[in-house]
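Structure, as structure tokens:
Removed: one protein chain of the complex. Kept in place: all other protein chains.
Chains: A, B, C and D, in written order; residue numbering restarts at 1 for each.
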Amino acid sequence: MGEVNPDLQSRVVKFPGGGVLVAGIDEIFNWARSNSMWSLTFGLSCCAIEMMATAASHYDLDRFGILFRATPRQADVMIVAGWVSVKMAPFIRRLYDQMPDPKHVLAMGGCACAGGPYRDSETIVKGVGEIVPVDVFVYGCPPRPENLIHGLILLQERIREESILGVRKREPITVQG
Amino acid sequence: MNGDLRDLHQEILDLGTQGMVMNMGPQHPSTHGVLRLILTLDGEEVMACEPVIGYLHRGLEKMAERRPYRHFLPFTDRLDYVCSLANNLACAQAIERLAGIEVPDRAQWIRVALMELNRIASHLLFLGTFGTDLGATTMLLYAFREREEALALLEAITGARLTYNWIRVGGLPDDMPENWDKGVLAFCDLLESRVGEYDRLLTDNPIFRRRTEGVGVIPAEDAIAYGLTGPTLRASGVEYDVRRWAPYEKYAEIDFDVVVLRDGDTFARYLARRLELEQSVRILRQVFDRMPEGPIASKVGKVLKAPPGIAFSQVESPRGELSFTMVSDGSPNPQRVHIRAPSFANLTVLADLVVGNKVADVVAILGSIDIVLGEVDR
Amino acid sequence: MNPVRSLLGGLWKIFGGMGLTLRNFFRRKATIRYPYERRPVSPRYRGMFYLKWNEEKQRLNCVGCTLCAQACPTNVISMNKVGKGTTAGVDEFTMDLGRCMFCNLCVEACPFDAIYMGDQYEFAVTHKEGSVLRIADLAQGGPENYRRNLETLRRLQEEAEKSKAAGDKPTERRAAEEGA
Amino acid sequence: MAQAELKERFEGALGGLAEAVEAEGSLVRVRVALPNLRAALLALKTSPDTACDFPANLTAFDTGQEMTLLYRLASIPNRWQALVSCPLDREDPKAPSVADLWPGFNWFEREVYDMFGVAFEGHPDLRRILLPDDWEGFPFRKDYVSKPSGSPLKGPQPTDLGEQA
Partner (left out) sequence: MIEQALANPWIRQLANAALLLAVINLGVLVLIYMERKVAGFIQSRLGPVHVGPRGWLQSVADALKLILKEDIIPAPADRFLFVLAPFFVFVPVLAVFLVLPFNAGWVAHDFSLAALYVIAAGTVAIMGIVMAGWGTNNKYSLLGGLRSAAQLVSYEIPVVLAILAVVFYAQSMSLVDIAEAQRGFGWFIFHPPLLVAAFVYMIGQLAETNRTPFDLPEAESELVSGFHTEYSGIRFAMFFLAEFANTFFAAALAVVLFFGGWDGLPGLTGALWLVAKSYVLVFVLMWIRWTLPRVRVDQLLGFAWKVLVPIGLIVVLWAAASVVYAGGAKP
């Protein structure tokens, strides 16, 4: 995820050995980031119950260093668990905007991924991807806790491939909600 | 309710003190989903509260009108996703009553077992989240630990963990797997031993008692006028349990107590659910002794049509009376489906109940009403 | 009540709760270390959907009758039928995970014992299009059996055409009626 | 209790307010005309013969030709309930509010307003409840035409959806 700013990239390569240095730092920071994905408690519906079950004793997300934070300011990953209604959409966007970079979104469940069984309902957004960029889709209705963990591991792998110089192009988005 | 307090607040407002408007939700750790509460605060005290709902609205009743009767059943799973089977049952019952379909005895007994097992899972979730609302995070983990066992049993029979869709019009899709009854009885024993632990951790805890006793009292008359149902109503001293009041399936033949408490406060609402766990265990123990052999589904035509008319079902879901009202015009699709969601009715009381309490009590009271936004918003 | 007694009583209750948490501290933990160990799922578990492979006939059981698609409340399934009667089969069968409710209605609707829901439940992907599964993913035994299924169907069709030429019509019609 | 007796009780309590009363099991179906609706509901609530003081349900349905309100009131100690139906004027649906009699019906009336556009006269706070405030039309009416939904976000569109969107 995230496009590398070509300007910045070319500048880095010009330094002798700079590439190696950046790679080393990248490795360390990506290790840190992928192992400390604090996620925003964003339970919307059914999937939220499975998300809670994943954090509970039997599956224990804390093993991977994943904590649930209530405030978007301290979260790295937004797990959107459940269907997104038109009424809710602006709030999701705002919460996403409130999260500090680097941030990732995991859509949990068929509804968050693609509208799910409610795709022919007028009040439902056909996937949270229409509102925020999604990194990992976890299908299932609702996904088993193992499935969510699988998704989170995929996200970890994805984060490890990123570079700290990867700057996501962000433009300020005003949401009137 | 709290009329004097509201007058007092009006006086304070007239004096020129300005309340602070605080938005709780839609994304808030303890609104149990996406409920938004617009609170007007005077310091820590709530002067007014306006719940805003509809953040999960997906027009489920509208979707039902576009589908054949049977196609709507899986959608009902996602109403009250903590106790899906009760929704399945309520929907199936409404269709059965509308179309005049009988259900075989064995299916009715299995349905009772499923209901109670699911009620246990739901009440365990309540105990856990209620503990978390009051800061006792560990309760959540313990309750989920036991809930996971109940889910494993439900998974063994239905093949799903949360959204079961295991009740069909006219019966059940499949019989119990082998040794399932033994598993359930073993779980009953486990739960009974663990319930004592919950008491030690939470029910007997003096801090917990102080936080909940005498907070958010609903008198019996108010509870009736607001149309509350379920443990929320029974905690106020009204004996209304659909399982007794208008027995469905085999509940008329089962011996159990309806948990009725007098105080009507947050603690009573908690305790009602906690005590219902034991009643559910009691029911489960009776079910398997009395289950007859026989078919588990009656024959229903491929295209299900119902004669024109209005029928409604009443089911005691863990949150209260769940009722599907179905209007048929004789075509394969229902003309109108209305879902009387217990959480929706129970939530109406919140706005008046929290006035005069502290912010922390709002969380406790909301938790004790035990809502599921999926069925509030439909 | 005597305030001192109530204070001490409260403390005693608190110690009771703390005793419980300490006991749990030393109890066996409930955690399943998922990527390294798996919890067995119920044999009835409704996970990933598959088309049953019939080893004897060397084909998929599915004859493309679309009963499952009709039974689906959310239009998850679509298929392409080839041939007819005894030679009927599918050469394309897609299902959309993004809409599926895993409600089992399609499985119950199938009269040919052709579709099932298996025990696989890992559906995480990094691109949205990953939700649509084609016949090669769905066939039991994977793309290999999908290819063999096509071959069998082609062979059956050729045979049918041969026998049609020989004027053996009635059996075919009966089979077609059963199929519908 | 015998059905005939139950029917008599209800007829006695309602006087001439009801158009039809039928008993079936412990359920009494009552049909009321719109002008008598509030009086009939009040009679059901207050009359000691019926004592239906529990607001169990309120909904409406639209057949395309006719719109009907459906109240369900229960009497908890007596174990009976009444299903009151009241046809409405479909062109200009209006009904008296009973939110003052049963605060529990407050939200139910708002919901019926939200979905069918029935204006409850005397309701303290008749606004949309489930749908967004700026929604157009009343979706549960049979003549409602659904619109293709536009983008969920108002204002400037997000530009950084990358390759996923």
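To be clear about the criterion, a contact is a pair of C-beta atoms (placed from the backbone, for glycine too) under 8 Å apart; a residue touches a chain by one contact, two chains touch by 3 or more.
Note that the structure is a prediction, hence the values are computed from the model and not measured.
Undergrad: Can you list the shown chains that the omitted chain is in contact with?
TA: Among the chains that are shown, those touched by the missing chain are A, B, C.
Undergrad: Which candidate, B:V34, B:M63 or B:L141, sits in contact with the chain we can't see?
TA: Of the candidates B:V34, B:M63 or B:L141, B:L141 is in touch with the missing chain.
Undergrad: Where the complex has a chain not shown, which of B:A99, B:V260 or B:V363 is the residue touching it?
TA: B:V363
Undergrad: By the contact criterion defined above, which parts of chain A meet the unshown chain? Give residue numbers in ascending order.
TA: 28-29, 31-33, 35-36, 56-58, 60, 62-65, 69-71, 73-74, 76, 98, 100-102, 164
Undergrad: Quickly run down the residues of chain C that touch the omitted chain.
TA: Considering the whole complex, chain C reaches the absent chain at 7, 14, 17-18, 20-22, 24-25, 27, 29-31, 33.
Undergrad: Contact with the hidden chain only, please: which chain B residues?
TA: Counting over the whole complex, chain B touches the hidden chain at residues 20, 22-23, 28-30, 41, 43-44, 131-138, 141-142, 145, 201-202, 205, 207-208, 210-211, 358-363.
Convention: only the chains that are shown with their structure count from here on.
Undergrad: Could you let me know which interface, A-B or B-C, is made of more C-beta pairs in contact?
TA: Pair with more contacting C-beta pairs, B-C versus A-B: A-B.
Undergrad: Distance between chain A and chain B based on Cα centroids, please, to the nearest Å.
TA: 32
Undergrad: Once you find the CA centre of chain B and the CA centre of chain D, what distance in Å lies between them?
TA: 22
Undergrad: Give the residues of chain C that touch two or more other chains, as numbers and ranges in rising order.
TA: Touching at least two other chains: 30, 73, 101-102, 127-128.
Undergrad: Among the residues of chain B, pick out those that touch two or more other chains and give their numbers.
TA: Residues 54, 57, 59, 62, 74-75, 77-78, 142, 145, 148, 163, 377 of chain B each touch two or more of the other chains.
Undergrad: For the complex, give me every residue of chain D touching chain A.
TA: Contacts found on chain D: 131-132, 139, 146-147, 149, 151-156, 158-162, 164-165.
Undergrad: Once bound in the complex, which stretches of chain B touch chain D?
TA: Chain B reaches chain D through residues 53-54, 57, 59, 61-62, 224-228, 238-240, 245-246, 310, 312, 321, 323, 325, 327, 329, 335-336, 338, 340, 344-345, 347-349, 352, 377-378.
Undergrad: Please output the residues of chain A touching chain B within their complex, sorted ascending.
TA: 41-46, 48-50, 52-53, 56-58, 70, 82-83, 85, 87-88, 91, 95, 117-118, 120-124, 141-142, 144
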